[in-house]
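Here the complex is missing one protein chain, while the rest keep their positions.
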Amino acid sequence: MLGYTITQWLFGTLSFLAIMFALMMVFTRSPVNSALYLIMTFFCIAGHYLLLNAQFLAIVQIVVYAGAIMVLFLYIIMLMNLNADEEPRKHVVTRAIAGIIGGMLLFVMVGALRGAEQLQTVQGGASQIGLVKNLGKVLFSEFLFPFEIASVLLLAALVGAIMIGKRDTNINSKETINN
Amino acid sequence: MIKLVALIPLFPLLGFLINGFFGKKISKGLSGTIASLAVLASFIISILIFVDLEEHKEITSHIVPLFSWINSDTLKIPFEFLVDPLSSWFLLIITGIGFLIHIYSMGYMHDDEGFARFFTYLNLFIFFMLLLVLGNNYLIMFVGWEGVGLCSYLLIGFWFKNTAYNNAAKKAFIMNRVGDLGFLLGIILIFVTFGSISYDQVFSIASGGNHATVTAIALLLFIGAMGKSAQLPLYTWLPDAMAGPTPVSALIHAATMVTAGIYMIVRSNVFYSMSEEASQVVAIVGVTTALFAATIGLFQNDIKKVLAYSTVSQLGLMFLGLGVGAYSSSVFHVTTHAFFKALLFLGAGSVIHAMGGEQDMRKMGGLKKALPVTFATMLIGTIAISGIPPFSGFFSKDEILAHTYEHSPTLWFFGQVASMLTAFYMFRLLYLTFYRKFRGTHEQEHHLHESPKSMTIPLIVLAVLAVVGGALGLPEFWGTTNWMHHHLDSIIVHKNPSILNHEKEWMLMGIAVVSAGATIFFAYMVYIKNSILPEAHDYKLTGIKKVIYNKYYVDEIYDMIIRKPLDAMSEAYKYIDTKFIDAIVNGVGDVVNGSSSVVRKLQTGHIGFYIFGMVLGIIAILFFTFIK
Partner (left out) sequence: MLNGIPINFYIMLSAVLFIIGVVGVMARRNAIIIFMCIELMLNAVNLMLVAFSTLHNDANGQVFVFFIMAVAAAEVAVGLAILSMVYRNFKTIDIDLLSRLKN
């Protein structure tokens, strides 16, 4: 097909979709729509992971990011009941400057990464490290301690989130009086 | 017995602590008793140690290590006491005279509100003086040296409500500092040269020292001695130090503290016998001071000032003795001088006590009847200091002068003149104070009384010592043994045997006695027969008399050449400080203030703005790191 392999076709399509959804996420006014586009972007990235034969991460990407985290976002957005018109847009000049600065950053980044790994091709199928079995071995031998620490971090985040999100009893009583 | 030496300074220290912490809570009698007992205990141990040392002459010096004091890489200074004939003898003088003065003070200071404080200071003083004498290295001596300096400051300014007294205290402290710097430099030079500051180690290798270095060490140490022992040009603090209570004058400025300089030079006699030049300087400074102070003493009207100048003069004689190598004679003179000068000061204190604080001799007179004990003891002291045989002063002074004569007849002549002048002004003091009619107010006359027992008993003891003290060092050519000379034999490295024949010695002795007698007679003619009184008003004095009465304007000259330029310089520095340095400092602050008021506008508080800044920062970092 036009001289491209299936992998290359898949790569091109997924890349296009990912960039498109990302742009739509940024430029859609409604927060709910933004979140949904982001989920789509995450799916595309998960597809990329699959192409790279990183199956474990692809699954985690879908379960944790597209699933858990984005659901959290949607919940919050709905809790706040944010509508599209509630968010005033930034000034045109500000947005123009943002675009220019973004362009500059892209330029600098591409320039910086230009000579990084010239013309090396990624042989996705050849690598077996992304498989659950192999990754699990590395994770539970070499990275056991950081792994356990990560669990403590998550616990701390859990406690922290509850502590922050909990209604202060004083405020609570005030509100009941106001009501 | 020698092992108990650590107790000697311990007792006064305990006394100091007890009186220092609880002095206000306990009664006057108790605090005075504690202080006196502390010194008495030290005195008893000193006697025991002295006897022990005399009985076991085969070992002359004992080092008693107490603890390791400073211990770092190359610098190792143990805290050790040295017991040898010299230190044990000084122990006896310090604790013995000190004890008598403590007893006397209990009577003299009886009505003072700072009674306990006074004894606190006295005990601390004794403690530091003992440390000075006992230490086995120059650093311990230096600690004691500074300590007695501190105590003399505290005691001179004891009546601190009086500004003049405070100034006198400060003057003593600062003058001493000048000398102390010399002493400290000397110690450092000793350490640098010999790698140690312990006496035994330094003296054993001192003979290997380079001549110029040894001379420098000797001169630096002598500068220290000049300050502490009130020699020209650092003597001016001592007469002013009479601001302190009289027992203080007796203890510190006559009997003990000022002798620290003598002790230090006798201790370091190795250096001085190695350096002819340094000894020469010591001798010349000594004789000049002796003569200079004696002439000032001639016209002083304050009873304590006369004694103060006489102390300076006598110290000059001692240094003359040190300079000509008669170390044991100087120690002998220190001893007899401690007896009769303490006696004279305490007697003067008794007179002042009776006069209700009056110190001007022009307002005294005829006190002989009212104060018989004081008069008798003062008379003994005066005769002793004037050098009339067989009183103690005669022997010690004569020994110094004889040694001086064999060294240099010129120095002997000036020394002889100084001792003649001493005889004159001391008898002038005696005549003006105790003879003829009373010249004070009626009220004072009514108030005249003999001092209490606690004051007269020390006087009597000291008078006895002043009479018989000469027996310690009878001249050798009399066929007797000069005990003092032999006692210190082991300390003096370079012996100075007498080379004079007996005729010469008899002649010198004769000259001394005759000239002293003649001056005393002259003083009698002037002040008793012709009833001449010192001018009642200072401004009537003219010519040389006026110059001498004003102490050769030394204080004024110091004021002119040191204080005035210093003040002017300080003014200049103050100007520089306020106009330039402050301007720079404030300028820096202003610049920061000004620029920050501009920069601060960047802190908008808008998160969006900050994000822009952050991204631009990232761009800059990437740009300069990877692209350039």
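Should a chain be cited, it is by its letter among A and B, assigned in written order, with residues numbered from 1 in that chain.
As a convention for this text, a contact is a pair of C-beta atoms (placed from the backbone, for glycine too) under 8 Å apart; a residue touches a chain by one contact, two chains touch by 3 or more.
The structure displayed is predicted, hence computed values, not measured ones.
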Residues of subunit A in contact with the chain that isn't shown? 5-8, 11, 15, 18-19, 22-23, 25-26, 31, 34-35, 38, 41-42, 45, 48-49, 51-54, 56-57, 60-61, 64-65, 68-69, 72-73, 76-77, 79-80, 82, 87-90, 94-95, 97-99, 101-103, 105-106, 109-110, 113, 116-127, 129-130, 134-135, 138-139, 142-143, 146, 150, 153-154, 156-158, 160-162, 164-165, 167
Contacts from subunit B to the absent chain lie at residues 603-608, 611-612, 615
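By our rule, only the chains that are shown with their structure count from here on.
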Listed in rising order, the residues of subunit B that touch subunit A in the complex are 608, 612, 615-616, 618-619, 622-623, 625-627
List the residues on subunit A that touch subunit B in their complex, please. 90, 94, 97-98, 101, 104-105, 108-109, 111-112
